[in-house]
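To start, I am sharing the structure in question, which I have written as structure tokens.
Just one protein chain is left out here, and the rest sit where they should.
Coming up: subunit A.
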Amino acid sequence: MPDVHALVNDFLIKLKRRKIEGSKATAKVTAEVLRSFISQQRLPNTNQAGALIDAVKAVGEQLIAANPVELAVGNVVRRVLHIIREEDLSLTAAAIGGLSLSAGSDDEDDVGHDEHPALSAAAVAAAARSTLRPPSLQTLLEDVPHTAAVPHTSSSGGDSEGKSKSADKNSSTKRLKHNVIEAVNELIQDIVTCHEQIAEQAVEHIHQNEVILTLGSSRTVVEFLCAAKEKKRSFRVFVAEGAPRYQGHTLAKELVTRGLQTTVITDSAVFAMISRVNMVIVGAHAVMANGGVIAPVGLNMVALAAQRHAVPFVVLAGIHKLCPLYPHNPEVLLNELRSPSELLDFGEFSDCLDFGSGSGSPILHVVNPAFDYVPPNLVSLFITDTGGHNPSYMYRLIADYYSANDLVLQRRSAS
């Protein structure tokens, strides 16, 4: 236990000080920390899934609070919670299958009990299905009594079947944790290999003699373009430099070493050059539930230019970047202000930025936001490790990977 605590605290400090850069790295470390945390957890005999979920939620809240702008942390926490619920459901379904057989043989004299396991089997399955899926019209009428009745019947069924079930329970204790950890390993594997999976689809989208535009630098985009190059497509790339960090320069260098013809332009020239471009391909920091994109600063402008000239705007994003929340004020709440030294040299502007002299507050302010919000109507296509999707399809992926109960992790005090 102590080493897990130390691990978590270490990670919290790194998050607060923004030492970990990039959503992929953050997602991977979060998953690993949660995996160690789960393996160290000691679970009670009954309702293990609930206890595990509560423990992971508690840790998850801390992690999210450390860096609220890095949405990948919250995404991974919610994925793990969803995994726990799924594994619990499949284990329960398997156990019920065994339970109904044993019930038929044991309690032949007690008619009431005979009906109970059969009732609880269907009821548990139905309720479990409904708790796993997001709330829907189908479950509208089922919702109220089922969730109250189900734990009751399953626990009473467990008490009556005492000994025959306890053997099952001990094995299922270990099996839940084991299954969950296996699934989290798969999750980590998916996060690590997301670039390859996305790059596999490159050849479908990039055709011969095309001109691609991108801004700044993204690992996913590099892999994507190089995969197309490997399949012997010849195309040109326009790279907008991405002020103030000028990561476009490093991207251009890398593309040249791989043998792609590259042109470097300033951000301001994007509107001028967009008419000569066939497609815009960019990476993202996070994808929100409505299909909107949190992307490096400058991409909103590129998206608007692309829409104006009817150029497809394609966003590459691994599934760990998909966030189940809706952005209600993304420019403010999901943005980070970086150091003004990236824009202005302190030496030259020291008299303007001096807080001590004169009236106290300087007239010159420098704002250096890190991210832009691109609304969903500007995005043509999302390419994820599972394939290409429309922005309006994002909600389906969310339903597959996240549970509705886990969406609100922070507000426990609210009604």
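Just so we're on the same page, a contact is a pair of C-beta atoms (placed from the backbone, for glycine too) under 8 Å apart; a residue touches a chain by one contact, two chains touch by 3 or more; residues count from 1.
As a convention for this text, contacts and distances are computed from a predicted model.
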"Membrane magnesium transporter", "Translation initiation factor eIF2B subunit alpha", "Protein OSCP1a isoform X2" or "Dolichyl-phosphate-mannose--protein mannosyltransferase" - which is the UniProt name of the missing chain: "Translation initiation factor eIF2B subunit alpha"
Selected residue (touches chain absent from view) among A:K19, A:R42, A:K232 or A:H328: A:H328
Absent chain, residues of subunit A that touch it: 115, 118-119, 122, 126, 134-138, 140-145, 289-291, 326, 328-329, 392-393, 395-396, 404, 407, 414-415
